[in-house]
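Complex shown without one protein chain; remaining protein chains in place.
Moving on to subunit A:
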Amino acid sequence: MKKDQESTPSSTSTGGGATTAMRVIVPLQGVVQGRGGLILGSVIPCALFYFFQLYLKRNRSKGGSGENSPPPPPARSPSGTHLQESSPLQRVQSRSLLSPRGGGSSGPAPLLASRADSIAKQADGPYYVGLKRVSEDPYDRSSNPDGVIQLGLAENRLSLDLVQEWLAENAKESILGQDMSISGIATYQPFDGLMELKVAIAGFMSQVMDKSVSFNPSQIVLTAGATPAIEILSFCLADPGNAFLVPSPYYPDLDRDVKWRTGVEIIPIPCRSADNFCLSTTALDRTFNQARKRGLKVRGIIISNPSNPVGNLFNRETLYSLLDFATEKNIHLISNEILAGSTHGSEDFVSLAEIIDSEDFDRTRVHIVYGLSKDLSLPGFRVGVIYTFNENVLAAAKKLARFSSISAPSQRLLISMLADTKFIHLFMKNNRERLERMYNAFVTGLKQLGIECMKSNGGFYCWMDMSGLIRSYNEKGELELWDKLLSVGKVNVTPGSSCHCIEPGWFRLCFTTLSEKDIPVVMDRIRKVSEICKSRS
């Protein structure tokens, strides 16, 4: 456009006769005539040309890598077959030819994908470092009383005895079935899960959510854990370079699950202790607009409800406004409700599916993630669920489930287990009671040490405020305390910074891998660390 304006006046401007011999003529001379003509007239086109080149270069390097090259022309030429005949060198000969070129290890190392390189070399954050430390030196009351106590892994072992009892009685029949049919487990089964299991899980989900919603089995895709469920949804909803908004603090694995292979970005929506770490619509709106200003395309919001790591629940009102927001911006809403059955407070859990049921929203933007890892305490079984109202997503997710299928024997086992309503009822009831008891014992213990926790109603953890004990009120101070807890206190907790928490000094403590006898030990260890911190300050 700029050029356009420049060329128009130039063609109308006037000048002397064109007959002068030996005159240096530069382009644009007409425009700049009189005002330092020669120099400006040379500089402007050069500058224009330079910027033009720069622009081209920048565009090319960006577009080039993503560009799909045309399908390779089939090598139809008959030369291929002829060459083959000329090449049957004797083995010995070809070896000896090659060896001087680089025998053994001297050959260059084959290149790896740059994405693999970054995955392989990526330094583990404190969350993963902590998990590793525990696996090297795990605490055991009798055999290793000085080991590191695991408070970093969201795993529930409080009710495993019930599962074990059930398995001991029913394992054989449930895997092979009454009539001992091998074809139900050995042969190829639908990649997205057996229909029987989908029906059973749909029933279980509505039981977990207090029968307030019913789930349609044909909207379910089963995957090998909730991890691939989230990844598959990310693949389906966003293209590389797009982004999801996620209220922070969020659980540390989400970064890997969403970003690693899909090329999708996560933009945290900061939540604050002043709001009880509840999502505020103002922050949501601000984050959305900031992302847009940066040129990022936001394709959805991912929430975890009950929230992980805080453990609070989204109330009806917030869910409505989230849906309104998603509708207004025309983006997706992924609700991870994997802890729906692990609530322990008095508050009611409200599923996004219930909200959708109650009013006339556009359902195609809502996707729910579930699984049996938390509510049935079976993470080893690797069973995750995508529940979606969007046909395209459903079709694509079913096809992508080929990369994350659940083993048929486990599916058979679960079909029987979930069909045993008496067991499920007993399990859920006991599990909630035990969860609540542990939570109360843990929070009380921490309170006696003068450490407050955010009030929570779900999940396997407390969200603990230790900001009073950190030396410098920033991430560095937080990680110093984390390190002290791990090395001196020998407890592995998850620092808030691993969860992208904006305020320093918060920690997630999972208490469901402990038994009640372990609580005093944990409290002692935390007391020791907090005393060290206090004595210094």
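Throughout what follows, a contact is a pair of C-beta atoms (placed from the backbone, for glycine too) under 8 Å apart; a residue touches a chain by one contact, two chains touch by 3 or more; residues count from 1.
The rule we apply is simple: contacts and distances are computed from a predicted model.
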Legend entry - "Probable aminotransferase ACS12", "Eukaryotic translation initiation factor 3 subunit C", "Septin" or "Large ribosomal subunit protein uL3m" - which is the UniProt name of the missing chain: "Probable aminotransferase ACS12"
Legend entry - Sole residue of A:V129, A:A171, A:L296 or A:L426 that reaches the chain not shown, by the stated touch rule: A:A171
Legend entry - Contacting the left-out chain in the complete assembly, out of A:T287, A:N308, A:S351 or A:S410: A:S410
Inset, instruction - Would you indicate which residue among A:T281, A:T421 or A:S472 is in contact with the undisplayed chain? - result: A:T281
Inset, instruction - Determine which one of A:R261, A:R432 or A:R527 touches the chain that has been left out. - result: A:R261
